[in-house]
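Note sheet for the following structure.
Only one protein chain is missing; all other protein chains are in place.
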Amino acid sequence: MKYLKNAWYAAAWADELSQRPLARMICETPIVLFHDTERRPVALFDACPHRFAPLSLGRVQGDRIACGYHGLEFGRDGRCIKNPHGNGATPAALSVRSFPVVERCGMVWIWMGRSEMADSKHLPEHLKAFDQPGFVWSHGNLNVAAPYEMVVDNLLDLSHVEYLHPFLGSAGNSKGRTMRVEHDGNLLICRTEATDTPVTPLFRLMREGDESVDDENGDLRGETHWLAPANIYLDTTTTRVGAPLNTAISVPTYHLLTPATADSTHYFWAAGWNRLTDRDDVAQMLRTGIVNAFENEDEPMIRACRSRMHSNDLLENRPALLPIDEASVLARRILGRLIDVESKENAVLPDLG
Amino acid sequence: MKYLKNAWYAAAWADELSQRPLARMICETPIVLFHDTERRPVALFDACPHRFAPLSLGRVQGDRIACGYHGLEFGRDGRCIKNPHGNGATPAALSVRSFPVVERCGMVWIWMGRSEMADSKHLPEHLKAFDQPGFVWSHGNLNVAAPYEMVVDNLLDLSHVEYLHPFLGSAGNSKGRTMRVEHDGNLLICRTEATDTPVTPLFRLMREGDESVDDENGDLRGETHWLAPANIYLDTTTTRVGAPLNTAISVPTYHLLTPATADSTHYFWAAGWNRLTDRDDVAQMLRTGIVNAFENEDEPMIRACRSRMHSNDLLENRPALLPIDEASVLARRILGRLIDVESKENAVLPDLG
Partner (left out) sequence: MKYLKNAWYAAAWADELSQRPLARMICETPIVLFHDTERRPVALFDACPHRFAPLSLGRVQGDRIACGYHGLEFGRDGRCIKNPHGNGATPAALSVRSFPVVERCGMVWIWMGRSEMADSKHLPEHLKAFDQPGFVWSHGNLNVAAPYEMVVDNLLDLSHVEYLHPFLGSAGNSKGRTMRVEHDGNLLICRTEATDTPVTPLFRLMREGDESVDDENGDLRGETHWLAPANIYLDTTTTRVGAPLNTAISVPTYHLLTPATADSTHYFWAAGWNRLTDRDDVAQMLRTGIVNAFENEDEPMIRACRSRMHSNDLLENRPALLPIDEASVLARRILGRLIDVESKENAVLPDLG
C-alpha cells in the first residue's frame, strides 16, 4: 500500500524503549527501536543485511546492536562496525537503513521518508496540551486489526459515540448536534456542539462535588484536530447549560495512529482530565473505560465494517455518505493528495525503498 | 464461485430466529435474519450502506433493525426509515437489499436471486414428511468446512456408510446392494436395496421388543430425493427379510445444504423415527449418533478429500469414477446445467449482484 513517507509517525511511547530491542512494523517496514547509552532513541531497519535475521532478536550492547544469528554489530547510523568472522571486513554493503527519530513529550516519532527532509518543526503542534496546568494524564497503546484510515473515520465522526459507547456517550446527543469543519494545509479542525443535552456517564462521574454541572443536561463540545497522516487531538468538554468554557470539565485525548500494515494500526492514546486529579480510583476508572471503548467497542466494529468491504479504500466501496462524514471524507481527500504529490516527487528522485 | 441464485435455500431453523439479529453467510453473501413483531422472518443484506457495519451487530427494534455504529434504522424492505443525524434525510441510496424469505415446516427459506421470481411453489415438496403420523423428529444444524457439492456427493452414495459409520452401517451391506437412479427436471431419486443383509446397530437398537425384525439379517432400503441445488430427503427403512414395507422401522432424514462460501456449508438436518417414539433415551441416542456421524466421521473425511484436490470442482480433479457415483455425478451435471442457463439469462438482464 502507499503511505505518506515524509511525515512523522508515532513509533513508541518513550517508556517502551530501553536497552532491550523493541520490534515494531511501521508502514509495512520492520523497525527495531532501542535507547542508546544516553537514552537517545535509535531506529533501524529490523533485518541484518547478511541473512535477514531480525536485529530485534539480538542484543543491544551500549550504542550498538548485535545480530543474534552471527554476531555482526551495527551502530546508531546503521553501519556495521564489527564483523567477528574471518578478516573482520565491514564493507559499506554491510549496513542497515537508519531512520530519523525524535522524542517529544514522551513519544518517540519516526520519519519514514527521506532523512534529509526530516525536521522536528513538522511534529504535531498540539502535543503541547501535555503541558497544560491542572491536568493529569494517562497513556497506552494497542494494536487495531483495521486500516488506519478507518480508525481516523471513526474518530472524525463523533456521532457514533451515542450508539457504540454507553459509558462515553448519552442517548440523545445526536439530536441538535452541530458540526463545523475547517482546514488549513495538512491540518483539519472539526468542532461539534450539542447544547442543553444529556451529559454522559463519564462526565456525571467526574463532576462529583462540583456544582457547575449539577444538572441532568449540559453543553457538550468537542474539538478535533487531525494532522496528516493520522495524528488526532480531541478535546471534549462539558459545562452547565450556558456556562462559560473556562468552567468546563475537560477531557483532552490524543489518538496517534500509525499504520503497521495495510490492515493493522498502532493506536497510541493519551487522555488528560482536570477534575478529581488526585484520585487514583478515577484515574483507574478512566483508563479502564477508555481502553474498553477502544478494544471492545471501536475495534470490533471497525474490523466488522472492514470484513464487509472488498478493499480497504472506503470510497472504492461506494458508501452512502452522510453529512456527518464531512470531516472524515475531507481528511481522506487531503491525505490522498499528499500521497499523490509525494509519489510524483519520488518518481524524479532515486528511490530509497 | 457461481451459485444457483434463483432457488430456495435453507437459511435457518425458525427456532433460531428471534428479535436478536442472526448473521449468516449464504452463497458468499452476508445476511442478517430476524423475526419481526409478528414472527415473520426478515432477511437483509448484512452491511449498513453508510459505513458497511454489519447490521447483525445492531439491535432489532420492533419491525426494524438499527445499525450499531451510527443508529440508522432499516425496515423489512431494506429501506432506511430513520436517520438520527443532521436533517434526518433518508435518500433512496440509504437502503440495503432485502431477500424473499418464507417459513415452511419449521425452516426459514431464502431466495438469493431475483425477487420477482421467488415463488413458494418451488419449495422442496418432500418437506411434507414432517406431517407423517406416528413419527417424532429431531433437528439441528452444523457448519461443515467443505464445499456443499462434496457433502451432496457423500449423501448420494450410501455405500460409504459401511466404511465410515460403524453405528449407522454394517459390514457386508455393500455386497449385493442394488441402486436405481431416476430423475425428472431438478429432482433426482436414488433407490438402494440390500436384501437379506446384516441389520445395523441403529436398527437393532430400535427393534427393541419388536418381533418383525428379530433376525440378524433384514431387508434394507434407502430412498434419496435430491432437489437442486442441494436439498436432500433420505428415507431409510429396515424390514424382516421378505416382509412388506409397511412393517418397516423407518428413519427418514433431511439434509438441507446451503453453501456459505465456496468451501463451507451450512448443514441443516432433521431425523424422524417410528419406533420407541415415547422414549427420551432413544431420542437422545439417535441425536447423538447422527451428530457424531456428521461431525466426527463425514466432515473430517470430506475435508480430507478436499485437501487432496487442487480445486473444489471434483471432475476437474479427474477422479476414477465408479458405478456407485452414478447419482452424484448426475446431480452435479443437472446443477451445472441449471447454473449455466441462469448465467446466460442474467447476461441479458441487469445484474442484481
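A and B label the chains in the order they appear, each numbered from 1.
One rule holds in what follows: contacts are C-beta pairs under 8 Å (C-beta built on N, C-alpha and C of every residue); 3 or more make two chains touch, one makes a residue touch a chain.
In this text the structure is predicted, and so the values were computed from the model without any measurement.
> Give the residue, chosen from B:A14, B:V136 or B:M301, that touches the chain omitted from the document.
B:M301
> Among A:D46, A:D219 or A:D325, which residue is in contact with the omitted chain in the full complex?
A:D46
> Which parts of subunit B face the unshown chain closely enough to count as touching?
Touching the chain left out of view, subunit B contributes residues 153, 157, 159-160, 162-164, 174-175, 177, 300-301, 304-309, 314, 317, 319-325.
> Can you list, in ascending order, the subunit A residues touching the missing chain?
On the side of subunit A, residues 30, 46-47, 49-54, 57, 66-71, 83-87, 91, 93-94 touch the unshown chain.
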